[in-house]
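Comments concern the structure below.
For this depiction, one protein chain was excluded, whereas all remaining protein chains were kept in their positions.
A and B are the chain letters, set down in written order, and residue numbers restart from 1 in every chain.
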Amino acid sequence: MLAQLIVSGLAAGSLYGIMALGLILIYKTTHILNFGQGDMAMFSTFIALLLFRNYGLPLPAALGAALVVGALLGIVIDRGLLRWAKNAPVTSLFIATLGVGMILQAIALWMGLIDSRPFPYVLRGPPVFIGDVVLRQHDLVVFGVALAVSLLLFAVFKFTKVGIAMRATSQNKRAAQLMGINVGRIGTWSWALGLGTGAIAGCLVAPIVFLDLSSMIFVMIKAIAAAVLGGFTSLPGAVVGGLLLGVIENLFSGYMPPAIAPLKTTFVFTLIILVLVFRPHGLLGERSVGGHG
Amino acid sequence: MKRIIFWTLVVALLALAPLVLRSYNLYLLNLAAVKVIAAVGLALLTGFTGQLSIGHAGFLAIGAYGTALLAQYFGIPFWVGIPLAGLLSGLAGFILLIPALRLSAIYLAIATLAFGTAVAEALPRWASVTGGYQGMRVPRANLFGLDVQNDVAMFYLALAMVVVLILMARNLVRSRVGRAFIAIRDKSAAAQACGVSLARYKALAFFVSALYAGLAGGLYAHVVGYISPAEFGLAKSIDLFIMIALGGMASLPGPVLGALFLTYLPHWLSGFRGLQSIIYGASLIGIVIFMPFGIWGFVRKWTAPDKVRAMPRPLRAVVEFVQGGASRG
Partner (left out) sequence: MAERLLAVQGLTKRFGGLTAVDDVSFEVERGEIVGLIGPNGAGKTTVFNLISRFFDPTKGAIEFEGKNLLRAAPHEIVGLGIARTFQNLGLFPYLSVRDNLLAGRHTQFRGSILGLALGMGREEERAAVTEVMAMLDAFGMGALAPMPASMLPYGSQKAVELVRALMAKPRLVLLDEPVAGMNATETQAMGQFIRRVRDERGVTVLLVEHDMSLVMEVCDRIVVLDFGRKIAEGTPHEIQTNPRVVEAYLGEEVDRAPV
């Protein structure tokens, strides 16, 4: 029972973690909390669904397209919109991202996303048994992708020029600028990477919850919670926060008496408020969590 | 004086509305009143005091469910139930006080989001009491044995609440309280140096704001007669935020305009799916980039330019001051 709860919690938590990675990628370099992340992920995922169902693209290609759409969306939003809002205070920019999300909802609606739509699994088959623990094949995919995305981002930040520049920018924007880093371009990269990551999360969530206009928003809220648990400025923290969130939820609903168990989300978000108040640098955090990029 | 007469006339005209308006139009006005009250409350918190909230639907829910449950389980009449539930919501506002004292803007926004989500998620799950996802029927409003659960009676209740609550907000804003709110928003260190207690006035802002939202929720319960959790999710919190941002959040006419706008726009656009989202979305972006003071700020620019023009020339006044000071010193 315990092992099962933990493992399925980790599966859900990986999804939160991937979505949170996208949020934090953007937040770290631009200090904008992308409140449209859910809608943006929904949009990329919907494009994949259209390509797959209506245009007969093979599933891997359609999923790849979602990634590209996400990245392009990030570039368009940063270059086409946020550039214009240079003078607005950063806190108010999250309101603009909310606006972008609403517009994307409308566009998706016009493109035909009216009801809840089923989304194909990458792997579908009989569940896998590991000891007593049952896993859907999709869970394995989710674990794999979460690991791959984390490692990839780690590599990007550690070894590529762009990644190092992103790290520098997130630590000290002025200093980065003085060292010749084009901070504006780094912002665009962050948006592209962030929304690309969001698209991946979207394509993994959609088979489970089906795809509709607002099905990603709740995932985004959970991702924000995950990011808070992880200290909000650390990429590894986002993943660990996501996993932790998934496990806490599952243990709560597994072990609480039936009258209280359904209140797991309420419990989690009450916990988030407490974390924000008493451990604003996250459950894992010291103050220097941000250092690892 | 002229203003008092003007506004008295406006209220009197509104009071005559049931004579000419059909029931459905009254119902729309009642819904508008709910939004006006909640938006004014949110403007006091976000616009005046600078404390972002994107979880305000949680307070609306406490007011609505509080009123309904008080009537259902304790037989408390609406005219006691609505204020009582409003007060309960106001007290719940204190939950956000500690985050507000310790966190910067964006983290406070997340804390309010967490609060709103916690409430919205508790409602359907506590099904034995709240009726779950299906929602619950609100016991009919009853005034000393007389059934008043109809659009006309509710219209007068709504009108009275709007008038009283806007007047109270205006009184507060024009007193030391309003100045303290703005002082906290713009320069909290200087506010403290002037003797403003951050804890006290932020607590007040959260209390009043949550009280207004709770009262609006209570009114909503009786205007619609039926409540369900879906009404009080993140989307509602964001709607409220759009109202004050669009209308101009650091004013009282602003949230009123915004609330009216967000009541009638969906109504007019009901034939065009998606257009509403586009307009909301575009206006959010537009507000951030072009119009930080909202519609009301824009209106003022055109209607009261003399306020700007009639001001003494800053440079001359200063020269006079400096010379005066020098000659007398």
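General remarks:
The working rule: contacts are C-beta pairs under 8 Å (C-beta built on N, C-alpha and C of every residue); 3 or more make two chains touch, one makes a residue touch a chain.
These numbers come from a predicted model, not from an experiment.
In the full assembly, the chain not pictured is in contact with B, by the touch criterion defined above. The chain not shown here is touched by just one of B:M1, B:V20, B:L146 or B:A189, and that residue is B:A189.
When you scan B:L14, B:L91, B:V152 or B:L198 for touch with the missing chain, the hit is B:L198. Among the residues B:L26, B:A39, B:I98 or B:L172, only B:L172 touches the chain that is left out of the figure. Against the chain not shown here, chain B presents residues 167-168, 171-172, 174-177, 179-180, 182-183, 186-187, 189-198, 204, 250, 311-312, 314-315, 317-318, 320-326, 328-329.
Following the convention adopted for this analysis, only the chains that are shown with their structure count from here on.
Distance between chain A and chain B, defined via averaged C-alpha coordinates, is recorded as 32 Å. Chain B contributes residues 52, 95, 98-99, 102-103, 105-107, 109-111, 113-115, 117-119, 121-122, 125-126, 234-235, 238, 241, 245, 273-278, 280-285, 287-289, 292 to its touches with chain A in the complex. Residues 33, 81, 84-85, 88, 91-96, 98-103, 105-107, 109-110, 214, 217, 221, 224-225, 228, 232, 262-263, 265-266, 269-270, 272-273, 276-277, 280 of chain A are the ones touching chain B in the complex.
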